[in-house]
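Only one protein chain is missing; all other protein chains are in place.
Every chain is named by a letter (A and B) in the order it is written, and numbering of its residues begins at 1.
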Amino acid sequence: MSRDPPALLDYGRRWPLRLVMFAVFLFLYVPLAALVLFSFNDSRRTTRWQGFTLDWYRRMIADTELIAALGNSLVIALLATLISLVLGTLAAVALWRFRFPGKALVSGGFSLPILIPEIVLGVAFLIFFAHVLPWPVGLPWPLSLGAITIAHVAFCFPFVAVVVRARLQSFNREEEEAARDLGAGPWRALVDVILPYLRPSLLAGGLLAFTLSLDDFVITFFTAGPDTVTFPVKVYSMVRFSVTPKVNAISTVMLLITVALTFVALRLQARHGGRALPG
Amino acid sequence: MRTIIEFRNISKSFGDVLAVDDVSLTINEGEFFALLGPSGCGKTTLLRMLAGFETPSRGTILIDGRDITRTPPNRRPVNMVFQSYAVFPHMSVLQNVEYGLRMDGVAAAERRARAREALAQVKLEALEARMPDQLSGGQRQRVALARAIVKRPRVLLLDEPLSALDAKLREELRFELSDLQDRLGITFVMVTHDQDEALALATRCAVMHKGSLLQVATPADLYEFPSSRLVADFIGSVNLFEGHVIADESDHAVIDLPEHGARAWLDHGVGVSETVTVWLAVRPEKVELHKRGHGTPPPEIEGTPAGYNVLAGTIRDIAYLGSESVFDVALESGQRLRVIRPNLTRWDQEDFIWDEPVWVAWHAEAAAVLLQ
Partner (left out) sequence: MSAAPRETSWSGQKGAFLALLGPPLGWFLLFFAAPLAVVWAYSFGTNVGAAEIAISGTFANYARALEPLYLGILAKSVGIAALATLICLLLGFPVALAISFAAPQARIWLLIGIMLPFWTNLLIRTYALIAVLRDEGLVNTALASLADALGLPFAPLRMINTNVAVIVGLVYVHLPFMVLPIYAALDRMDRTLIEASLDLGAGHLRTMFAIVIPLAAPGIAAGLLLTLVPALGSYLAPDLLGGPNSQMIANVIERQFKRANDWPFGAALSFMLVYLTFLILALRPLLARKGAGA
């Protein structure tokens, strides 16, 4: 089908752009491909191929600390996502719906957690939980993860608010008025009309919050105690002290989870009237 | 008349879709030529191939006898007024108009003078410092026009030039466009789906359908002598009766309309075999209405023998449009007929009403015979 010469504005099919595109994709994916490949390498070295093995995956599963860290990360991400969805949606609807004194200040304030460098937030939570509001030590799991979760919510919910607010911009207020006209109270209209309209953005915002939380190293690094190690913090210490293909193995598993999550989200979003996915 | 543009067997396909199918067409110097047809008929593709935005899959395009089929758009002696106007939003009116001259390397002083001259021609000289977002739709359209004519192209291309404007402005710009063409003497090629626009502006029109040319003719010929039912139906509205020729002389012809149990009389021969099916086409404004109630006999029609060109029917609907009224008449055969009567006085003396029985009649010179 693509045998015709490129059309006039078909810039994507002109060779200089194709070349840059190819190089960029190579740059983005060769390191990840190598990472996956060497997770199956029958050697401690991560550069020369010695033969296929699943040994590193066995060792990974046997590493209880690593698995515990992964469990911590997932629980924190799940909790942070749920709380962020609630707070972010409330903030977005409030800012969309109401005019009030100091609105610009509040709206600008909510974007600060997105803009402030991570390291500064990390430092801030370190001081806060050390000197101002010490999180009790020795709480049963998962309450012990409270400080980290609070910190994650603080920088995740503004992202949710941004995504939801963007969606609200295109909401046709007459739909809500129609619901009111047909007898729904303000809260009913919110639940029956606005929330369903927001669903794609809730999905996108939730996924963003989940990824940000799961991904976060710097802030957690400053907030985590010895018994609240998260997955990135654990991997960091492994990378710092001994580079073994076990890290490749665990990375490959994470990559697979990421890819699967991304595609599930895209499918869901396509079904809920968001952007379509091919196939 | 000198040929300026020639399409030779042009075809264009996008993937599996054939947008333009073997079109051959010549356009003469100084013409205001319109490509007319419903959306998706291939008219815009034809125009874009002329501008150089699409390359034909087959065939050649010549301008002034020179093959430009594969010449890039920036090296063609044509300029375009885009449907969306495509006025550069980050440049002032004057910068927009100067842009093309700057690309040609015209010196600054001359550039400015020519741009101002072009702006004067579209009556925008006072707004040269404005940015496009400070202009109305009509003003933006004039900027697009000035920007195209300042380059003194051999051919000016207009893609649905008036479609984005409201009705009143459209009428105003229509006159200005034809006036501008008179003054500049440039050949204009316009694409439009609006038959009124084509009839009002063009000196010649090509009607397109599904990638092919149906008819190329002057507006009056298209309206009065359409070559097919498709053209007749697209240009204005038309009432069609199926039948066949039963008499064909040099000074008259008779068409039998079996579905209606009636015959039509034409004041000219048609030269068609009696075996083929033909369609009698009568424009709504060429049909007369007469009262039929209380046993009123069929009206006599001047120049037509009694009993011809008359059908019985009943008014089913009336739409009052101010300058005229449109009647929906159900014939006894069941076919619906559209009749337009101008409202000549403020008070319609005859006062037709709903469900009133009527005679519909037309003159011997009113109908046309179509073969396709």
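By definition in this document, contacts are C-beta pairs under 8 Å (C-beta built on N, C-alpha and C of every residue); 3 or more make two chains touch, one makes a residue touch a chain.
Since the model is a prediction, treat every value here as computed from it, not as a measurement.
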(request) Have a look at A:Ala161, A:Ala179, A:Leu198 or A:Val229 and name the one touching the chain we're not showing. (result) A:Ala161
(request) May I ask which residue of A:Ala34, A:Ala62 or A:Leu143 touches the chain that does not appear here? (result) A:Ala34
(request) Using the touch rule from the top, list residues of chain A that touch the missing partner. (result) 8-12, 16-18, 20-21, 23-25, 27-32, 34-35, 38, 45-48, 86-88, 90-91, 93-100, 106, 109-110, 112-113, 115-121, 123-128, 131-132, 150-151, 153-155, 157, 161, 172-174, 177, 186, 211, 214-215, 217-218, 222, 231-232, 235-236, 239-240, 243, 247, 251, 254-255, 258-259, 261-262, 266, 275-278
(request) With the missing chain put back, which residues of chain B would touch it? List them for me. (result) 51-53, 72-75, 78-80, 82-84, 86, 88-91, 99-100, 103-104, 131, 133-134, 147-148, 151
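Here, only the chains that are shown with their structure count from here on.
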(message) Nearest whole angstrom, what separates the Cα centre of chain A from the Cα centre of chain B?
(response) 57
(message) Under the definition above, what is the set of chain B residues touching chain A in their complex?
(response) 15, 52-55, 57, 72-73
(message) Quick check: in the complex, which residue numbers of chain A touch chain B?
(response) 1, 4-5, 7-9
